[in-house]
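Every protein chain but one is kept in place in this view of the complex.
A, B and C are the chain letters, set down in written order, and residue numbers restart from 1 in every chain.
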Amino acid sequence: MGSELMFFFETVISGVMAGVMYALVALGFVLIFKASGIFNFAQGVMCLFAALALYDFMAPGGWIDRLFGITLPVWLAIVATIGVMIVVAWLIERLVLQHLVQQDPIILFMATLGLAYVLEGLGDILFGSDVKPLDLGIPQGASDWALDTLGLYVEKLEVVAAITGAVLVTVLAIFFQRTRIGRALRAVADDHQAALSVGISLRTIWVIVWSVSGIVALVAGIMWGSKSGVQFSLSLIALKALPVLILGGFTSVPGAIVGGLIIGVGEKLAEVYFGPYVGGAIENWFAYMLALAFLLFRPQGLFGERIIERV
Amino acid sequence: MFYREAGQFKSSYNADQAILPIAQDRVFVIGVLAVAFAGVPWFIDSYWVNAIFLPFLAYALAALGLNLLTGYCGQVSLGTGGFMAVGAFATFKLITAFPELNLIIVVLLSGAVTAAVGVMFGLPSLRIKGFYLAVATLAAQFFLVWLFNKVGWFLNYSPTGQITMPSVEVFGVLVTGPRATPAARYLFCLSFVALFALAAKNIVRGRVGRSWMAIRDMDIAAELIGIRPLAAKLSAFAVSSFYIGMAGSLYFGVWLGSAEPIEAFGIEQSFLVLFMIIIGGLGSVLGSFLGAAFMTLMPIVLKNFMVDGLAVEVVTAKHVEITLMGVLIIFFLIVEPHGLARMWQILKEKLRLWPFPY
Amino acid sequence: MMFKRLTGALIGATLALPAVVSTASAYELVMPSLDYRTGPYAPNGIPFANGYHDYLMMLNERDGGIEGVKVKLVQCETAYNTKQGVECYEKTKDTPPSRALVYQPLSTGITYQIIPKASVDKIPVHSMGYGRTSAANGKVFDWIFNFPATYWDQAAVLVKYIGEKEGGLDKLKGKKIALVYHNSAYGKEPIRTLEKAAEKFGFELMLLAVDHPGQEQKATWLQIRRERPDWVLMWGWGVMNQVAIKEAASIRYPMDHFIGVWWSGSENDVLPAGESAHGYLSGAFHAPGDNFPAHDDIKKHVYDKGKAQGERDRIGEVLYNRGLIAAVYASEAIRNAMKIHNTKEVTPEMVRDGYENLDLTEARLKELGLPGFTIPVKITCANHAGPRKVALQQWDAKAKKWSFVTDFYDTMNDIVDPLIEEDSSQYAKENKIKPRDC
Partner (left out) sequence: MNQEHTGNDVLLEVHNISLSFGGVTAIEDVSFDIRTGEIRAIIGPNGAGKSSMLNVINGFYHPQQGSITYKGETRPQMKPHHAASHGIARTFQNIALFKGMSTLDNIMTGRNTVMTKNIIWQALYFGPALKEEREHREFVEHIIDFLEIQAIRKTPVGRLPYGMQKRVELGRALAAEPDLLLLDEPMAGMNVEEKEDMCRFVLDVNEEFGTTIALIEHDMGVVMDISDRVVVLDYGKKIADGTPDEVRANQDVVDAYLGVSHG
């Protein structure tokens, strides 16, 4: 009985950890949706692209190595990758978004599909399609202490991810609440015209928000890439973030985290306790069904802004 | 010079309500149909049918179905892959259980089954809107595919999980299976697509179509002038799923011939068809065709152009193809955000003035 | 203006579509290669495609082709996608002068697509150790070959190995074996065989499906941690393998009790897990490593001349060698066809005969510069699966090397044969095929 209870805790903890990992991906979506109303289909590919760049900068035979004959240490590679993501954001604004201001959200959504294709193709051309084991020195494997003393299985990488996720959300929350740019971002989210009238350039805002989202993508890419190696499949984790998004609301940063936790715990419990009776592999649709059930009660997601209907 | 409507007067409302009120358009469409029905079958070979025409036709029908729902009724759905799977599996179950049943009836029944399933998964649309609905329809996508993959009955307990279409004759002509001639398979699909494109055009210009568009443009006002959201949305889901189900049936039965649920009907399908209608033109029957052509044929054109034409190495060509595909999508959206169909319309308007641009 | 130019280019490209340009006047052996160097499974597709490419190029460079007739390798990118695979098949099948001589479809989905088509087009298909298992029955599947062994043989062999380690097959009673499988047609292949074996030997079978792509397997491994199966088998593919091996290590599952199918046993799968993958086992039907004379020839004739598509230090990876052995089988079948039909201008029909009468002995392997690389293969009209033997290899994380740890085991005919018979006769019935007499 005791071990059953212990196992239940383990399942819940795994769910929490998985949820944080999903939330890391979902955060990138939220940032862009919040500030520009764009559902960014390319978010998954951005994670892949960032992780590919990061690996490449540190690897012998990578671009830095070929161009300058050196490989970068981890921290410098991260800085360089952040630089790359900012350039990518700037290019996206310059070449794509700028020409599509005022279009329907669904058109912009389609444009992000184009972006996804471009980033995928460029990623392949620039960095190759092999599996790249990403080792930044993040501890991996089960925590021995937890396993030996508590008999509890906790993955170290995921603890790191959870802490990172928490820090990231806090930083973003402060960024949105306290800084001038953050307030501007919120203003843009509320009303494009109003934001323009107080003298904030929409274009600057978009570059900033896509950059931040690129950085979030890098964090997600590092965490997932450390787990499975950097490869094309990394771009598919975006699918895992979608139920989190609907549950938490497209516009809420804390929503992404809470949504991630609910989805993570929910799907793990379902798979472990209910899956064996129906043949398993139910996690995916269960996550969506769970999100759908929530939506039926709150059509705008848990933390989404309330939709008011008027004529 | 050649594209003029001046001098074409309508003397009755019937004529004014005709599908193609402008004579040149009529000639053009009849010409396209004539070439498609009478010309293409003469030169079509297995490459053209398997790589070009059947994928185009199957996806065009699916895109048409989704466009009815998303383009005309404004309900974004990402369940297309799942609904295509319903159509495909209905076809498989029907044709293996009743081998004597005419394939035409099987395809129609598959559409009907899918319509029923579509209505069921359309129910949340009464409360959930926009992208939330889109992502909610993913629940249908994942659940349906899981179901077909997991429950042996759907697969006729095939040990591998692959379903295979038996060879079926329609009016004495083989249309499925490896021995069916390219022309027979092509004509079978083409007939469905042409007929149901016409039906779609009719539906969207009648009462039902108007009620869908009313819901799309302003659902509250529509409700207040007496359009029932329930009936309008669910009928859109039903008709749309009917089309998508038939598309799934042709996709599996006539084109691929065998399929496994996860790969053939995965989430990528849902996105692909949605992108077809956006790039082709939301709320446009023509746009569904243009979008399907763009998304299915453009990669092949790019690839063949680079590999055969420019002798680029295959891998590089693939990478460049993906990148170019993205660039083209963005390019077309910037040039005309409302899709290829609108671009075509603008072209026609220019043609109307040609050769005097002002 | 821009638009107009674009339209022009597009029309030009469309017209170029069916163009199959034939430049050389001499007879050539057309060998299509349906590669997947892009997409989610690219990491596995690249080494295989390189191995296939390099061996055939080496023949061209060293011997002027097969028996002096040049090989024309026609590559086509499928991205492991069935629909693109169909396009590739249709595009390449009639390439002049010889038409496509043999297809290696390389994915379960594409194999299933090509099986009926190739039978009508009269082109042999070699789905080497994958695809439709019952194609082993040559009486029903005239054009399909899947030697040297099938998934079902492999499942049987893995049970045999486990039995041996437990001290005899009778000791399997009461044991628990888990199967972690890719939730697709491919992953479901071994289930029937394992169920039959479980029935016969009395072990408990635990089935755990993992959905594509398989980056999140927490729930699966939690269940393994709770149930503590004695052995874990895996039918995984792509990123699923890497994650599974890491998860297994995390829950401290003993690696030497964790056995993958031969598609879950490449360097790609174990390297990301680092040290913790040490001792992981997988099925195999050919040796790893680049220490064979054939590899030296490849380095000399392909890499030194700058005709390679891959990197030199990746020669000899497991999947590279798999591509290589596929090319060896194909070229030997063609050579055989030339001998049987006494012509250098072989057609796909002749190559089929070449495959059907293939007898690749150890002596011949030695001549080819691959002594001990794999087991001898002898194909007959009735048996398209050949020897149906499987060995196990193990990963040494310190040396970063795979190596054989067992000899080749025979399959369990009493379990697998009836299954093959059942499935192939059902296929024959559904498709109205009258089995040949052999």
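Rule of thumb we're sticking to: a residue touches a chain if its C-beta (ideal position, glycine included) is under 8 Å from a C-beta of that chain, and two chains touch if they have at least 3 such contacts.
What you see is a predicted model, and the numbers here were worked out from it, not measured in a lab.
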item	value
Residue, one of B:A221, B:L310 or B:I346, that touches the chain absent here	B:A221
Touching the absent chain when the full complex is considered, from B:G79, B:G161 or B:G283	B:G283
Residues in chain B touching the chain absent from view	13-14, 17, 19, 199-200, 202-203, 205-211, 213-214, 216-218, 220-228, 235, 239, 283
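We adopt the following convention: only the chains that are shown with their structure count from here on.
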item	value
Chain A and chain B, separation of their C-alpha mean positions in angstrom	32
Shared interface positions of chain B, touching two or more other chains	319, 322
Contacts with two or more other chains, residues of chain C listed in rising order	37-38, 183, 211
Chain A residues within the chain B interface of the complex	39, 41, 95-96, 99-100, 103-107, 109-111, 113-122, 124-125, 239, 242-243, 245-246, 250, 278-279, 281-282, 284-285, 288-289, 291-292, 295-296, 299-301, 304, 307, 309-311
Of chain C, residues touching chain A in the complex	37-40, 42-43, 46, 183, 207-211, 213, 215-216, 218-220, 222-223, 225-226, 238-239, 242-243, 246, 249-252, 268, 271-272, 274, 276
Parts of chain C lying in touch with chain B, wherever the complex brings them together	3, 9-10, 12-14, 16-21, 35, 37-38, 75-77, 79, 81-83, 86-87, 90-91, 94, 108-109, 112-113, 116-117, 119-121, 132-133, 183-185, 188-189, 191-192, 211-212, 309, 419, 423, 430-432
